[in-house]
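These notes are about the structure you will find just below.
One protein chain is absent from this view; the other protein chains keep their places.
Up next, chain A:
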Amino acid sequence: MSAAAHTHDHAHDHAHDHHEPGFIAKYIFSTDHKTIGIQYAISGLLFLLFGFFLMLLMRWSIAYPGQPIPGFQIINSIPGVSWVFNEMIGRWAPGGVVNGELYNMLGAMHGTIMVFLGIVPLGFAGFVNFVMPLQIGTIDMAFPRLNMWSYWLFFVSGVGMLASFFLGTGSVQTGWTMYSPLASTTSLAVTNIWMHGHTWWLLSMVFNISASLLGSVNVITTIINLRAKGLTWMRMPFFCWAMFIVAFLLLLAFPPLEVAALLQLSDRVFGSSFFLPTGLMEGGQHLDISGGGSPLLYQHLFWFLAHPEVYVLILPAFAILAEVIPANTRRPLWGYKAMVYAGLTLGFLSFLVWAHHMYLTGMGTMMSTYFQITTVLISVPSVILLTCLMISLWGGSIRFTPQMLFASAFLPMFGIGGLTGLPLAFTFIDLALHDTYYVIGHFHYVVAPGTIFGLFAGVYHWYPKATGRIMNDFLGKLHFWPSLVGMNLIFAPMFIQGMGGFHRRWYDGGKYFEQTSSVSNWFTELTSGVFGLFGMNVPNNLLGLNVLITFGAIILMLGQVPFILNFWLSIKGGKKVKNDNPWDCTTLEWATPTPPPHGNFTFDIVAVRGPYEYSVPGVNQDFFPQWESSPGKAAEPSAVPAAPAAAHHH
């Protein structure tokens, strides 16, 4: 009890200085950055779970094409649930069997949801909103009301995407990339074009992008203007630097996609031909269109966003690791400055590589030379970031908390993702590997056991600041190990399938391409043999790997149960934090009461040193917070000379 009292003794006095808002203003239409961060994070987690559920249905169809989804009958017999399930998915699956149409819906929505409604809202919006203002020592974002609008626009986009499942046409089924002409001409016969899954996807994306723009302007303004006294640019934690870069990527890369979405909508709704060439056919008929448009223009606009988007997905994970690793190794981040410059370089280069997604469109030598150079160049800052995090471990005293386990696994997992990108950087090799499962394995290693592990680390790390309680350590480990095993069982076999010529987006998992899928090798023999030990008959060829991957997905699913329990139960049942800084960290967010009240800080906070001063020689504790003049004593604002870089503080 005394620890709890110690935690809050100044918080309560301070709360009187602010008007505590009512329930709706506090928890729903809140302008407080912490509430908005938590809203974004929980929405993102739920969408990740939903996107994963869609993938489980897809993996079932891939491993067992033509067989009914397990539990289909049971779901259909639960009142209420059966209606929702049937309207969303069931009516597209006659007898519970996934067909090409449903698979393409699931695939398009899996990609869209994971990227735009899962990882970005959690990794960027969730963490940046909750952590960044605390970490730069300010009371809120620069534009709190804009921030609230950002979340609610995002919310509308999420509702729109989910609602599109219930439309007569079902949700969109043309890949998360929405390439024209496929996206423009699929189910063209629908009379009410406004009630079409594709239209709803485009409109939802317009909301989503608008939400991102509001968020990114806010983050940029806040970081530039509202840093605490003494928090110079080079005293700012790498977390804020990485999020600052991400905000610029969102600000500059998203508008071209918004334009592309509107032009594609116009092709659909108003009969224009921005992306439709002369003479285009559909269903054996020439379409009645003016023509003269270019499908390649759409691809350029799409990838001009979608490549920087990759770094929007990955930089938040680096941001989180840059905090979790020093805190759990008890030593400074190695190469902080190199990481900042590498991050800025990465952000800049990410705008120059987009057409490496288009190597097979018929690119000439000049274009391909340019994009191969930029693509290889961007690997240099990526390797610097990863190397700095790995070198940071050297000489540490590593505490394997759940967040550190996830951070530790991120390093080799992201390493595999990065390395397997290397062959794909070259047009000549791309002739063999383009759009095969090799590519799927590559980018999922980057974003699944890569980014998502980073995000999990962040959840475990900052959960105590948000709730005042620590997530259960044992459940955390029970979450980590099955996740690690599951992820690798899912994505490693994909390299073997890709090398064997398996291409993506086959709802029957390649069964139809018998000549390709009947190939066996040592890995398929091993897979078949191991399943055989358990009495399961799995084909001794590349199709057998589909079963292995689906099993991996089931293990991954089971591994999320401890996390979900831990996340919700620890709010009330977790171990209470011993003080406001339970991990003995150095950055400013740990100087706030726990959880931080409206307005955050109870004293005028100043930063007097760099962000990662752990195990400083001559200091009698292994962390030396940014805000302390001597261990345990907060620095006086007057002690900090007004640095030109530090802006005024409200």
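The definition used in the following text is that a contact is a pair of C-beta atoms (placed from the backbone, for glycine too) under 8 Å apart; a residue touches a chain by one contact, two chains touch by 3 or more; residues count from 1.
Everything below uses one rule, namely that contacts and distances are computed from a predicted model.
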For the chain that is missing from this picture, which UniProt protein name fits: "Sugar ABC transporter permease", "1-acyl-sn-glycerol-3-phosphate acyltransferase", "Monovalent cation/H+ antiporter complex subunit F" or "cytochrome-c oxidase"?
-> "cytochrome-c oxidase"
Selected from A:144, A:412, A:599 or A:637 as touching the chain missing from the view | A:412
Residue among A:31, A:129, A:204 or A:427 touching the omitted chain | A:427
Identify the residue among A:28, A:159, A:224 or A:281 that touches the chain left out of the display.
-> A:281
Using the definition of touch stated at the top, determine which of A:40, A:563 or A:614 touches the missing chain.
-> A:614
Per the touch rule stated above, chain A touches the missing chain via residues 99-101, 103-104, 173-175, 179, 181-182, 185-186, 277-284, 286, 293-296, 329-332, 334-335, 360-365, 368-369, 372-373, 376, 379-380, 383-384, 387, 390-400, 408, 411-412, 415-416, 419-420, 422-423, 426-429, 431-436, 495-497, 499-501, 503-508, 510, 512-516, 519, 521-523, 542, 614-617, 622
